[in-house]
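Only one protein chain is missing from this complex, and each of the others stays in its spot.
The chains carry the letters A and B, assigned in the order they are written, with residues numbered from 1 in each.
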Amino acid sequence: MGILAGKKVVIIGDRDGIPGQAIEACAKSAGAEVVFSSTECFV
Amino acid sequence: MKSVIKGAGYILVHTPDMVLRNGTTQTTERIVNPDSEYLKELPSHLRSFEQALSYWPNQVYIGNKTPDELSAVEQPWHDKVCDVNARNGKFGQIMPQEEFLLLMQSCDVFDLVKLDKDFVAAHKAALAANPLMDETIMARINDGVDGAEIARLVSEEHSEGLYDHDKLVGCVNRAHDIDVNLSAHVMHENLVSKASSVLALLSAVKNAGIDKNEVEYVIDCAEEACGDMNQRGGGNFAKSAAEIAGLMSATGSDCRGFCAAPAHAMIEAAALVASGAYQTVVVTAGGCTAKLGMNGKDHVKKGLPILEDMIGGFAVVVTRNDGVNPEINLDLLGRHCVGTGSAPQAVISSLVTAPLDRAGLKITDIDKYSPEMQNPDITKPAGAGDVPLANYKMIAALAVKRGEIEKADLMKFPVEHGLTGWAPTQGHIPSGVPYIGFAREDLLAGKLNRVMIVGKGSLFLGRMTNLFDGVSFVIQKNSGEETAAGGVSEEQVKSLIAKAMKEFAATLLAQTD
Partner (left out) sequence: MDLENQKRVKEFAEQYGPENVVVLLGASEGEASGLAAETVTNGDPTYAGPLTGVQLGLKVYHVCEPEIKAEFDEAVYDEQVSMMEMVLDVDDIVNEMTAIREQYCKY
């Protein structure tokens, strides 16, 4: 069984790494339900 | 008419007490964890003014050292002493906290800043000796009040204390009893932004060698908002700072867009000049107290000094083509659109390769890229990595994908087309613009042909959109006087019309014959 399918996914992206929205697109493609997506900024 | 970069000013202010009192990392910690080890340890990690002066990246920021010289210094830099420790540089200066508190009082036109009279007496002469200060600015400084009155204002009237070496030496009063937008905290933040913008404006105007009255328009691109409860971001920092800086012929407006704002403002300035709307426009920004000590917890944990103890400011003078100074090429603009998305490759493509493709240029046709120039000495220990280097790797990765460089040359790209970051993490301050001063010099000297300035902004922090943002523009070597380079002067137009009229008259005469 996969890690993501059917799970509630919380996304903490990074402005200087991978932003939240990009991760969101990936998670959805794996059959996960994205319940929260944000992007942090350290600069 | 093209627009050119006539000069730039870069200033820093050393504000260790504001790190403790006004940086949000510290103010938050004081609320959630008032007895924390971090707050106890923090004061012993603050740098002296002399240490701030001999810090390599600071000397690069004011122009006494070059980015190339910095990149030759092995990282980390916080434990190295720069061989130049001057407070004045060719681009601007590093101001000590004492002078800056006086400058803040001078910039306050609503009698909100109160300074201890002994503090004023002790430091007024130092500010007066500052080469950028004139009589008008000095005349605005009053004698100050009793220390007891300041203590009363802070304890009873919600005033924001102004400290020097941990001693209360003044305060900023609230401008309204109820309106949070005019609270002492907000007024303090805004007056710091305004005063540092004034210092940047004065530096840039002096460096450009223009008369203050030539400036017709000022664009402020900082990240603060001024206004009251009925118009919270009403503005206008630009005109407020222009007033104190003595730019009597100028009006202006504020441009906002998080860290991308300076690049937006530069494009707007270039377009205003190129269109003929104004002849001389100055883009300016003061610094940000909230970000002081932003990554302090990591710095203290790792035994480093608090490196985010500097307020930053910059200003750039944009004028009509003089046939000499580097031009802003408005045909080579990159922009992150609503539909671009947030995938890093999409962001970089929209900002870098999209404009180059339109002009038939390759990534390697740009000599130097200036994306976000955050000092890695600050960001690496905080787990944010080397931001400029990450940007160069992204541009290089795109170049590999497009077959413009070999994958084996991926790591050569940041060296050949990149720069090592030196700007303080003041949000908008590092975003592309710190390089404009050096770029102007190298383009004038013929060392470079084209540089690209890239600004990126985290709009999602404002909770109004999830979108990212960014714009880019290219500065290039001057291609000469426009009349000589194919343009047509007014005299030429007149002579052409006269010639056409004569020919027409001759035709008419011939017909009547």
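The rule is short, and it goes like this: a contact is a pair of C-beta atoms (placed from the backbone, for glycine too) under 8 Å apart; a residue touches a chain by one contact, two chains touch by 3 or more.
Note that the coordinates shown come from a computational prediction; the quantities given were computed from them, not determined experimentally.
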Ask   = Which shown chains does the chain we cannot see touch?
value = A, B
Note = Per the touch rule stated above, chain A touches the missing chain via residues 2-5, 7-14, 16-20, 22-23, 25-27, 29-30, 32, 35-36, 38-40, 42
Ask   = Mind pulling the chain B residues that touch the left-out chain?
value = 28-29, 32-33, 36, 297, 341, 343-346, 348, 383-385, 390, 393-394, 396-398, 400-401, 410
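Please note the rule applied: only the chains that are shown with their structure count from here on.
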Query = Along chain A, where are the residues that touch chain B in the complex?
reply = 15-22, 25, 37-39, 41-43
Query = In the complex formed with chain A, which residues of chain B make contact?
reply = 259, 294-295, 341-344, 372, 374, 379, 382-385, 387, 390, 425, 427, 430, 458, 460-461, 466, 468
